[in-house]
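The following block contains the structure, expressed as structure tokens.
Yeah, one chain of the complex is gone here, protein chain that is, but the others are all in their spots.
Right, chain A next:
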Amino acid sequence: MKAPVEYLLHLADNALILGQRNAEWTGHGPVLEEDIALANISLDLIGQARLLYQHAASILGNGATEDTLAYFRDSHEFRNHTLVELPHHGPLAGTAIADRDYATTIARNFLYSAFMLLLWEALQSSKDEQLAAIAAKSLKETRYHLRHARDWVIRLGDGTAESQRRMQAAFEHLLPYTQEFWTASPHEEQAVRDGTGVDTASIREAWEAEVDETLREATLVRPDAKGYVPRGKVGLHSEHLSYVLAEMQSLARQHPGATW
């Protein structure tokens, strides 16, 4: 049994785009250890994406490879959550690079890895054996990502007045985007029906508890997650994804087949 290709692409695109985003900190981390940590987390995420793209490509055939899937699809063909494509700054920042905010990076990594820890755990019993194998490996990495992010949420939240203000602002900005976790797309519904995917409703309670507990320990106030529900996983993205893709895909598109 194979999972629907769109479902595999959804999982792969999440990992690739967040891996690419976090890699933007390489050489610019707030301290050396965090620079190394973000590069390591990116490496794990891009490794997860590669396995998922390879699996999807083997189902697709017709010359599809991990590279054609990563580099030669356009924004509307990407199936990632909107959350992972956002820049590392709050909604009112002036320029993306000047206002890069580590609290935003950390809040996103926390919300995403808490979700993926539970999703990978459940996907270990997917009827798609290859997806189950990828889940078992990815789960081990995700627990380190969650631990890293949670430690920083607590350290910054329960830190100085300034670090707490920024950590709180980051959650107010990002939490509404997590509504997308709980709205099923057609490919997710299909994967749940055929036993290759997971109904996210089954992991929601555990995710909410993790968020509540961590924010409480970090002395932060949990904001409401309401308003517009993003739909990145059906291909309706924010403008930010196009900029990520432009940077990530330009080399492969200008020099197809390039190796080094």
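Keep this in mind: contacts are C-beta pairs under 8 Å (C-beta built on N, C-alpha and C of every residue); 3 or more make two chains touch, one makes a residue touch a chain; residues count from 1.
Please note the rule applied: contacts and distances are computed from a predicted model.
The UniProt record for the undisplayed chain lists the protein name "Phenylacetate-CoA oxygenase subunit PaaJ", from the options "GMC family oxidoreductase", "Acyl-[acyl-carrier-protein] dehydrogenase MbtN", "Phenylacetate-CoA oxygenase subunit PaaJ" or "Putative DNA modification/repair radical SAM protein". Only one of A:E6, A:E66 or A:E141 touches the chain withheld from this view, namely A:E141.
From the set A:A57, A:A70 or A:L117, the residue in touch with the chain omitted from the display is A:L117, counting the whole complex. Note that of A:N40, A:T65, A:S163 or A:Q190, the residue touching the chain absent from this view is A:N40.
Hidden from this view is one chain, which touches chain A at 33-34, 36-37, 39-48, 50-51, 117-118, 121, 129-130, 132-134, 136-144, 146-148, 151, 210.
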